Each structure stands twice: as structure tokens, then as C-alpha cells.
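Apart from one protein chain that is not included, each protein chain of the complex appears where it belongs.
Presenting chain A:
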Amino acid sequence: MTKPPIALSLTDVTKVYPGVVALERVNLSLTGGEIVGLIGENGAGKSTLMKVLGGTIAPNAGTITVDGHDHAALTPREANDLGIAFVHQELNTFGNLDVAGNILLGREIVSAPFGTLDQAAMVRTVRPILDVLGAKFAPEDSAADLSLADQQILEVAKALSMKARLVIFDEPTSSLTVSETARLLGVMRQLRDDGVAVLFISHRLAEIEEVADRVVVLRDGKNAGDLPRADISKPRMVELMIGRNIGRDASRIAPSGTAPVLEFCAVSTTAYPSSKVDLTLYGGEILGLAGLVGAGRSELARVAFGIDPRNGGEVRVSGITLAPDSVASAIAAGLCLVPENRKEEGLILDFAVRENISLPNLGRLRRGWFVDRPAERDLGTASRDRLGIKTATLDGAVASLSGGNQQKVVLAKWLAMSPKVIIMDEPTRGIDVGAKREVYALMRALADTGVGILMISSDMEEVIGISDRVAVMSAGRVAGILDHDVISEPNILRLAVG
């Protein structure tokens, strides 16, 4: 690298959105020639921090110091000029261009006198960079034909062509195979040895353990701790990310003798048309539904609720067979779904808190054609008090609430209709620890009143800590069901990987 190594530090960087503190006095330093792992749970502030470095978000407070110069905020242009480059999880490859065209996008080499593209010169420029990276593709190849790993290496090549001094990898391995991952980790090491600073963001702690020289942990928008090379270990990282140990109450007796409230009989989804799911949820229990991402859990929930068409089989709620493809029939039978994507599916963000809560309940909260506004307001007030929703006013847009309070609003709209079964898809994703505990307590309280809860979760601690039983899905089918006394991480994983 021709430029001197980067020396970058963030001091007390804070970013506040209405109702949410995304980053609070976060510190981070990066120097050339090291690989820093950045970890944290969803919503810990990793992506916001990345956007601050990339110049797409301006922090409200704090300093960004690069090579001894202080900045209150960077612009994307400045970040670029300072040599900060990204390899994103979602790739920005242009399939309609060749590799050279992708790498030099926006910095194309042109020839006189008409400013036409100088293809030969572009290929000449790109080839040595690809050689350095050991890429198995040529500058002339069409980018559309590259594998995901090669597309990622293409992004790295793009960064190098811009003389990057800091390359930020955002979950680059999430869709790569084992050998592809090994290649990409090799590229990171090579960058480090060339004096480039590498910031590696990943949920895959084994990879972090393998490659990182130092680990920075974020939790709830704050620094949760730094680990030098010698201290990097999976348990230590997990401990810092979670900040607590979820114990499980092994003495809890799973309720028995209650009636089934939700039955799947040979249900198949369009995602896994040949897999049939049989599963029974009893009143008063929390049944955890574990499995790897893509095992077909959310698809099953969407089919049960009537959002997606059912491929086959039958869903019964308290003995009532649900019409396929009808959310209204599911709701009428007493089934409700707290969806995975709160902001897209669970809430109408610009609607008031009160309006969000009343939306599925308007069938009752009406006088003839009209919305019964006093009743609507009463429901809002009652829900706020019951669930402890922290909001200045019921008339404010739900968008201004924090993630945890938003999730409580989603719960409130369903609790108002006294459901028999609640399917919760990732119920605590992106909400902070305190709110998580409140949601867990609420789930348990509901179960104790006889409601059946099917909890889809990828958070192992949550599955183990909360569930009465755990069903594990793999490739669209139920691979096994663990009773209360045999719930453990190894048992779940063994079933999940098929």
C-alpha cells in the first residue's frame, strides 16, 4: 500500500433517534495492520457505528479522529478520501457490467478524444489487484456469473483499487460455504499483513476467534468491553454480548393435562412443499420453535395465520379448522401472530399508538359504521397501563417509540382480543435487555392464564431459558421435540443441523 497506515479513533460518539439511543458514548480505535472483530447482538449499534464510519450518518456528539485530525462527522466523500471502504453483507455487484467495470465504477478510465471507455487500460489496472487477492476470475468476466464469495472478493478488490486503508467487512460470511469462508478470512489476513486495518463484523464467533487480533463488544449502543488476542474465547465473547447469564428454572413443571390449542396436521408450506409438519401446542405452555435460519419456521407461522397460502394439511385452533389463506378466520378462532419484522408487518409506524392497538380490534370497537372513539381511547389507556408502554401520548406516532415499547404495542393489539394462541416470531429481536425481561415475564403470565404460546426464536439463550418444551425444525420438517428436562444447547443443535 502506498499510503501510510490509518490511525482512526472514535471518541464518545453518540447517535440519538427520536425514542432510541442507537449509540451512546462509544469509543473505538483502529490502526493499520490489525484485524478488529466487532460483535454484539442485533440492535447493539454495530450497523449505526458502521454508517458513522462510512459517512452516511452524522453522530449527534463525539469526535472522529483520523490521522490526528478531528471531525464531528464524515461525509461519504471524506470517508472515501480517507481510505475507508466497505464490503457489505448485501452485495452491490452490477451484474450487467464486467469485473473491471464493477471495480472501477465511477472511476472509469477513458481515452481521448471522445472520452470513450478505455477497456484495455481498465483491464490492465484491475489485473494486478486480482492477482494480489488470488482471485479465480478475470477482469473481463461478467460479474453476474460470480459466486457470492467471488462477489465479496470483488468488493475487496474495489476497496484496494481505491487504496483503502480501512476495510470494514459487514457479516461477509453469512451466506458463504466453509471453504469460501476460509478464502475470505485468508484475504483479511493478507490485508492486515499489507498494513491495512480490517474491521470484521460477524455473528459467527468461531470466525472472529480464528482471525481477530482484538475484539470490541457493543451492547445496547454502548461499549461492553474489549478483548485482547489472548482473551478471545467464545464464552467470554458471549458473556460480554449478553451481559448476563440466562439461567433456567429447571424446577418448573411443564403444564400437563391441558387441551391442545393449536394443532398442525400434515401442514406443508410452499417453501418446503414436500415436508409435512405435525405439531401440537397445549394451552398454558410456551413451546419454543428452534432451528437454523431458513429451516421454515417463519413460513410455518405465516401459513398458519393465513398470510401465505397453505400447500396442504390442516391447522386447528381449539378444535376449529382454519380456512386457508384467511387472516380474518385465524383471528376469529383466537390465533394471533406477532410477526418477525415489527416495523414492516407488526406496526403502521406513522399511525398513533392508539390507532395501532385498535386496528385489529375495530370489529368490536365500532358503533355501526363508525369507530367508537371513546372505546378506542379506553383500550389504548388500558393497554398502556397493563403492559407498561412508555409513551408520552397515545396520539403520537408509534415510530417515535423505542424497539421494546413498539413490541409492547404489537402485543397490546393482540392481547385486547383475548387470544387462545399467540405465535411470536423472534419476539425480542432488536429490543434492549430490560424490555426483553418484561416481554418474557408477560409471556409467562399469559401462559399461566391458559394461553398457548409458540415462540420462534434464533436466540439460543431465549429458547432455553423460556420454553416449556422445544420443537426443533430442520429443512421444513420437525426434526424432534425436546421435553423440559432435556432442553439443552447441544440437544437443540444436534436436531437443527439435521
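Here is the rule we go by: contacts are C-beta pairs under 8 Å (C-beta built on N, C-alpha and C of every residue); 3 or more make two chains touch, one makes a residue touch a chain; residues count from 1.
Here is the rule we go by: contacts and distances are computed from a predicted model.
Among the names given as "Monosaccharide ABC transporter membrane protein (CUT2 family)", "histidine kinase", "Oxidoreductase" or "PTS system, fructose-specific IIB component", UniProt records the absent chain under the name "Monosaccharide ABC transporter membrane protein (CUT2 family)". In the complete complex, the residue from A:413, A:429 or A:469 that touches the missing chain is A:413. The hidden chain makes contact, of the residues A:207, A:432 or A:468, with A:432.
The chain that is not drawn here is touched, among residues A:139, A:404, A:427 or A:452, by A:404.
Note that of A:105, A:120 or A:348, the residue touching the chain absent from this view is A:348.
Even with one chain removed from view, chain A keeps its contact list with that chain: residues 14, 16-21, 24, 60-61, 220, 305, 307, 327-328, 330-331, 337, 339, 344-351, 355, 358-360, 362-363, 366, 369-371, 373, 390, 400-405, 413, 431-432, 434-435.
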